[in-house]
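These notes concern the structure reproduced below.
Every protein chain of the complex appears in place save one, which is left out.
Up next is subunit A:
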Amino acid sequence: MAIVKDMAAAPPIALPTASPFAALWPFAALLGLAVLLPLTGNEYWALIATRACIYWVLVSGLNLIVGYAGQLAIGYVALLTIGAYTTAVLAAGNLFEPLHPFLALTIAALTGAVFGVVVGLPALRLRTFYFAMTTLGFATIVTQVALAWQDVTGGGIGIVGPTMPAPLDTAWGFYYACLAVAAVCTWITGNIARSRFGRALVTVRDAEVAAEASGIAKPRLLIWVFILAGALAAFAGGLFATLQTYITPDAFTFDLSLLFFIAVLIGGRGSILGPLLGTLLLTLLPEVAAPLAAWSTFLYAALLLVIVLAIPGGIAALIDPRNRRALPDNRAVIPRPELLPALLGQQPPHAGLALRNIVLAFGGVRAIDGLDLDLRPGEVHGLIGPNGSGKTTTLNVISGYYRPETGEMTCDAAPLPAGDAVGRAARGIARTFQTPRVVGEASVLENVMVGAMIEGRAGFLEALLSLPRQRREERETTARAHQALAAVGLGALADVRADRLQHSELRFMEIARALMLRPAFLMLDEPAAGLSTDEIKRLDQLIRAVGRQGTGVLLVEHHADLIFEICDRITVLNLGKVLAAGTPDEIRTHKEVVSAYLGG
C-alpha cells in the first residue's frame, strides 16, 4: 500500500507532448520543394508534378473514405472519369453552349458530389466485400457508358480536354494552380481528420458499437464524406482532362483505381501525411521503372499484397512518433474523484429510467423473461446473477442494441424507444463494454473526445474550413477530455496510442469516454473484470463519486464485494427473471440468492 501512496503523491508522469508544429513541418517542407520545382526548368518534371498534385486531390478525399472510415472503395477511378468527361463535355459544348472552364470544373465537382453519394450508398447498408464489389462494378459501367454515349463523349475516339485561360495555360502556370488546389485539399481534409468528424470516422471504422453508443449516426456522417470525396475526385478529373489535353475511355484504366487505393494503404490508415507520401511515391514509380510498364498492374497488386501482409500500418505507422516513446512499466491508474464535480456538474433532478415486463428471446431461449428494473438518479444500482442470467442483455436492451419483444421502457417519464442505439447518447445514457471498444490507432485523448460527439454544434462545413466556432468547440472538448482523463487517473497517458495501454487502463479510458457525455445514466458492464484489488478499490470510489453528481449508475459485476460495498440497490437475475431486488442488506440475507448465487 505504501508504494501506491507514494505514487499517488508523486506528480503525474510527464510524457512529452507533441507540438502541433512538429506535425506540420513535413507538409511545409514538401510544399517548399514543390514551389521551388520550376527552378529546374524541366517541363517534363512539371508534367509529373502536376499529375502528382491532381492524384493527391483525389486521394486526399478517398483517404477519408478508405483510411479514416475504413470503407474499401476500390473503383474510385469512376469519379475521376465522371469529372473529366463532365468538364470536357461542358467546356467543349457538346451538350449546350460551351461553358467557361472554371464553371465547367465547378459543375463537374457538383456532379461528382452526387455520384459520390450514389456510389457510397451501398456502404451504408452492406458489408465490406459488397461495397468493394459495387465500386468495382460502378467503375466498369462508367467506362462502358463513356464508350457508348458517342454523341456526347466521342466514344472510343475521345474528346478534347478543356483549355484553361491564361496564366494557367502554360505548363508551370497550370502546375502552380494544381499545387494550390492540392494544398487546399490537404488543409481541408486535415481539418476534417482532426475534427470530431474525423474522430467519429475512425470510431465507426474500428469500434462501430462504441460509435453508436456515443450517438454517432454512421449514415449521416458517411454521406458528408462521400459528398466531399466525390466532389474532390471529380474536380481532379477536370484537371486531369486539362493535363491530358485529350481523353478517351482508355485513359481511365483500372490501374489508376488501384494506384489511388494503394496510395492510401501504403500511406497508412488514419493519416494525412502517409497517403500524401504514398501518392508521390506511386506517381514517381512508373518514371523510374519504365521498362516494367507492361507489368505495372502486377507490380501494384504485388505491392498491395506485401503491404497487407507485412506492414498493415503503412508509412504512417513507421513515422508515427507516438509508437516509440517508452511508457513507464510500473504505472498505476490513480483516479481523482474530486475532479468529477467540475467535469460533470450536478445532474438536474429527473424521473429515472424504468423497465417494465421486458421479454427478449434468442430463438427458443428467453434471455430476459419479464424483467422490471428502476434506475434512480444518483443511485448506484447493481445487477448481478450467474452467467447467462441476462445481465449484459439487459444493458443491451437499454442501450438499444436489442429490441425486446414486449415490455416498456421509460426514460425521465418519456417513453424510451426500443432499438435506436444511436439515440441513447442524446437522452444522457452512456455505457462501457465488457470488452473495451476503442480505436487502437487513435490517441487516448482522441478516444475520450469521441464521447462528446453529440455536443458539437459546428457542422461539417465549419470543420472543413476550421471556422472560429469549430476551433472554439475543439479547444473546449480537448480541455474537458483532459479533465476526464485526469479524473479517471489517465492524465499522463493522453497522447499515447490506445493500443499500447493495458487492459485495465482501457477500462478506465472507456469510463472517461462515457463521462464526456455528462451522463444522466451510466451503465458499466463488468468494469472490474481484470483489475487488481487496488484498482478495484479506486474504481469503487470513482463510481460512488459519479453517483453523487446525480448520475444513475447501473453496474453489472461479478465481484460481489464491490457490489455490496458501493450499491444503493441490487437486482439479482436468474434465467432472465428477477430473483430478488432490494438494498444490499436485504440481498445479503435473501435465502434463494445465497443458495443460488452467493453460496454459503
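Following the convention adopted for this analysis, contacts are C-beta pairs under 8 Å (C-beta built on N, C-alpha and C of every residue); 3 or more make two chains touch, one makes a residue touch a chain; residues count from 1.
The definition used in the following text is that contacts and distances are computed from a predicted model.
Chosen from "Ion-translocating oxidoreductase complex subunit E", "Glucose-6-phosphate 1-dehydrogenase", "Branched-chain amino acid ABC transporter permease" or "ATP-binding cassette domain-containing protein", the protein name that UniProt gives for the omitted chain reads "Branched-chain amino acid ABC transporter permease".
Touch with the chain omitted from the figure is made, among A:Ile48, A:Val145 or A:Ile319, by A:Val145. When you scan A:Leu110, A:Met133 or A:Val578 for touch with the missing chain, the hit is A:Met133.
Only one of A:Gly32, A:Gly93, A:Pro165 or A:Pro312 touches the chain withheld from this view, namely A:Pro312.
Think of the hidden chain as still there; on subunit A it touches residues 70, 72, 74, 121-122, 125-130, 132-134, 136-138, 140-141, 144-145, 147-148, 208-209, 254, 258, 265, 294-295, 297-298, 300-302, 304-305, 308-309, 312, 392, 396, 399, 401-402, 433.
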